[in-house]
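Mind having a look at this structure? Questions to follow.
Missing here is one protein chain; the remaining ones are kept as they sit in the complex.
Note that the chains take the letters A and B in the order they are written out, and that residue 1 is the start of every chain.
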């Protein structure tokens, strides 16, 4: 009886706490339905005039949402796929092969997590490679800057993948790349899901890199569209909120889809790192 | 085994990713540090003169540089402590196989995927002294005296910003801890109960030690993120009121927006070294403690 009561209590407490989380998101949602005048108050009051269709259609029109959406999908999708492929392979070598070189690489990766990206110098570098303003440059940059974090994620995971699997496969005759792609890779589902979500969220929401390296409005990602509604002096808050909701929806969808993998993905990864 | 190692764990697999990482990230970012010793402004790369340590001297001389350092430290310490404790608490809650576990897990991780801009906008509305939800709620409960100027009081602003950061990122720690908790075998707890240990003792002697690797990860991620803080500050308070909530990375941004690239890079280099040294020292300290355990 005592345990049951305790559990009920915990459930209620949990749901209340979750309210803390949901509330701020509701502010953004509800203000996206108001008129410009009402929205500048940013209160949680019910809208006096429902501007749902007006606001969202304005946002789609001015923000060129459809173009931006596909740009984002292209950039985020490519970045995440490249990240998963490159990091899973690199991390595999680094974790399995115990040499001074790989130990040095781990230190380099750690440094890479702390090191700030130098926008100007990188810009010059890309300019000379004639890559500025291109999707390719931005995709490669996202991969290069997120490489350390995602690689560490995989290294942690591999710590939990027993070498006996490797040895068994080698005895069976697999060699080199085959070992990785045919034996190890299928085991990576959970950690791949984690990397997918983390990578997707980071690239999708980023606007620092995108703003500097995609210098044409037609190449803008979804995250940058919010700027079209922010003025020097005042902004159209109702449209800003509507835009933020539109930008968040794809991420939420990806998250809901992949989230059941996340915990199991980190189970094997976090413990032994 | 060595020959086998080389064939099966070939460096070849490492090359593409590592090359990209080195060429597009490490090289330009480290190369940029050269400019910390010049008086680079705007894009005048070729007229930038070598000025030695002058930029660093100017940094210390700048109004509010010590305040920025203090704010960064407060932020880092507060967010790290709370991310770990709240994350741990939530993970323990979620591990109890309640009916609402799936719902709670989804909700508590949700802030992680939101954009910082959206979060900052929502919270500056919540923190407003009169129309904001927080103070209105406190007044509703009759706790008027607790209602504060959350982001306009110089003494409080940094803590209010820390609270938003904790709100947004605790989910990651929670998930990492949850994963760790779920890999602890149940029999460990069962035998402890048989031996007469209570819940707290079990937590201290079984759970905590086995969770140490996860705690370490969250600790370092939080420390690094905290020392580098910028996004949330610029979105929520823009360093204000006045300069009350500026941080080290915010100072870098200020320099860059005025096109004092030499000075900005110097600040950036200092921050980088600060984080490096802090992480190295903490790592050493923790490794020694681990050996003792």
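By definition in this document, a residue touches a chain if its C-beta (ideal position, glycine included) is under 8 Å from a C-beta of that chain, and two chains touch if they have at least 3 such contacts.
In the analysis below, contacts and distances are computed from a predicted model.
Engineer: Leaving aside the chains you can see, what is the UniProt protein name of the one that's missing? Options: "Carbohydrate ABC transporter substrate-binding protein", "Fluoride-specific ion channel FluC", "D-allose transport system permease protein AlsC" or "Fe-S cluster assembly protein SufB".
Structural biologist: Matching "Carbohydrate ABC transporter substrate-binding protein", "Fluoride-specific ion channel FluC", "D-allose transport system permease protein AlsC" or "Fe-S cluster assembly protein SufB" to the record, the invisible chain is "Carbohydrate ABC transporter substrate-binding protein".
Engineer: Sort by label and list the shown chains the missing chain touches.
Structural biologist: A, B
Engineer: Which of A:83, A:144, A:224 or A:247 touches the chain that is not shown?
Structural biologist: A:224
Engineer: In the full complex, which of A:92, A:152, A:180 or A:237 touches the chain missing from this view?
Structural biologist: Of the candidates A:92, A:152, A:180 or A:237, A:237 is in touch with the missing chain.
Engineer: Give the residue, chosen from A:102, A:132 or A:259, that touches the chain omitted from the document.
Structural biologist: Checking the options A:102, A:132 or A:259, the one contacting the hidden chain is A:132.
Engineer: In the complete assembly, which of A:45, A:104 or A:136 touches the absent chain?
Structural biologist: Answer from the full complex: A:104 touches the omitted chain.
Engineer: Considering the whole complex, not just the chains shown, which residues of subunit A touch the missing one?
Structural biologist: Subunit A touches the missing chain through residues 35-37, 40-41, 100, 104, 121, 123-125, 127-128, 132-133, 211-212, 215-217, 224, 227-228, 230-235, 237.
Engineer: In the full complex, which residues of subunit B touch the absent chain?
Structural biologist: 22, 27-28, 30-31, 39, 41-43, 45-46, 58, 63, 127-130, 132, 149, 151-152, 154, 238-243, 257-258, 260
Here is the rule we go by: only the chains that are shown with their structure count from here on.
Engineer: When the centre of a chain is set as the mean of its C-alpha atoms, what distance in Å lies between subunit A and subunit B?
Structural biologist: So the centroids are 17 Å from each other.
Engineer: Mind pulling up the subunit B residues that touch subunit A in the complex?
Structural biologist: Within the complex, subunit B touches subunit A at residues 4-5, 7-11, 13-14, 16-18, 20-21, 23-32, 35, 43, 45, 90, 93, 96, 98-100, 103-119, 121-126, 128, 131, 133, 167, 175-176, 178-180, 182-183, 210, 213-214, 217, 224, 228, 249, 252, 261, 265, 268, 271-272, 275-276, 279.
Engineer: Please give the residue numbers of subunit A that touch subunit B in the complex, ascending.
Structural biologist: Per the touch definition, subunit A meets subunit B at residues 7, 10-11, 13-15, 17-18, 20-25, 27-28, 41-44, 86-87, 89-90, 92-94, 96-97, 105, 108, 110-118, 120-122, 124-125, 140-141, 143-145, 147-148, 151, 156, 166, 170, 175-177, 179-180, 197, 201, 205, 223, 226, 240-241, 244, 247-248, 251-252, 255-256, 259, 262-264, 266-273.
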